[in-house]
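Moving on, here comes chain A:
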Amino acid sequence: MTFQFNSLIDFLNMAGHGPYVWASYAITTIALVTLVVYPLMQKKQIIAQIRRQQRISNPPE
Partner candidate 1 sequence: MSNSQSLSATLLSVFRRDLVIAFRQRSDMLNPIVFFLMVVTMMPLGISPQASTLAQLAPGLLWVIALLACLLSLDGLFRTDYDDGTLEQLILSPQPLYFIVIIKALVHWLTTGLPLTLVAPLLGVLLALPSDGFIPLWLSLLLGTLTLSFVGAIGAALTVSLRKGGLLLSLIIMPLYVPVLIFGASTVRSAVEGIPYTGALAVLGMFCALALMLAPLAIVGALKMSVQE
Partner candidate 2 sequence: MGWQWFHQLGSPRWFYEKTSRWMPWIGAIALILLVVGAVWGLAYAPVDAKQGNSYRIIYIHVPAAFLALAGYYIMAIAGAVGIIWQMKLSYTVMRSAAPIGATLTFIALVTGAVWGKPTWGTWWVWDARITSMLILFFLYLGVMALQGAYQNQNTANKAGAILALVGTINIPIIYKSVDWWFTLHQPATLKLTGESSIDPSMAYPLLIMIAGFYGLYAWLLMHWTRMDILHSEQKTAWVKALVSSK
């Protein structure tokens, strides 16, 4: 198993196909990261909401 490219520039360029390959990987990464982050953001909201309700229902003495 060998590194298939002569240099990093080569690796990025991929003999002209670089833009396509990297674009695919980038889009995929973005989509997958969205799938990970979206629930996290919602979770944050839900927790904040629950906290708020708890504060309303038992106010500090």
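Selection rule: all candidates are chains of the complex that A comes from, given by their letters.
One rule holds for everything that comes next: a contact is a pair of C-beta atoms (placed from the backbone, for glycine too) under 8 Å apart; a residue touches a chain by one contact, two chains touch by 3 or more; residues count from 1.
Predicted, not measured: the structure shown is a model, and the values here were computed from it.
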Thinking of the complex as a whole, which of 1 or 2 is in touch with chain A? 2
Looking at the complex, which residues from chain A come into contact with candidate 2? 1-5, 11, 14-18, 20-21, 23-25, 27-28, 31-32, 34-36, 39-40, 42-43, 46-47, 49-51, 54
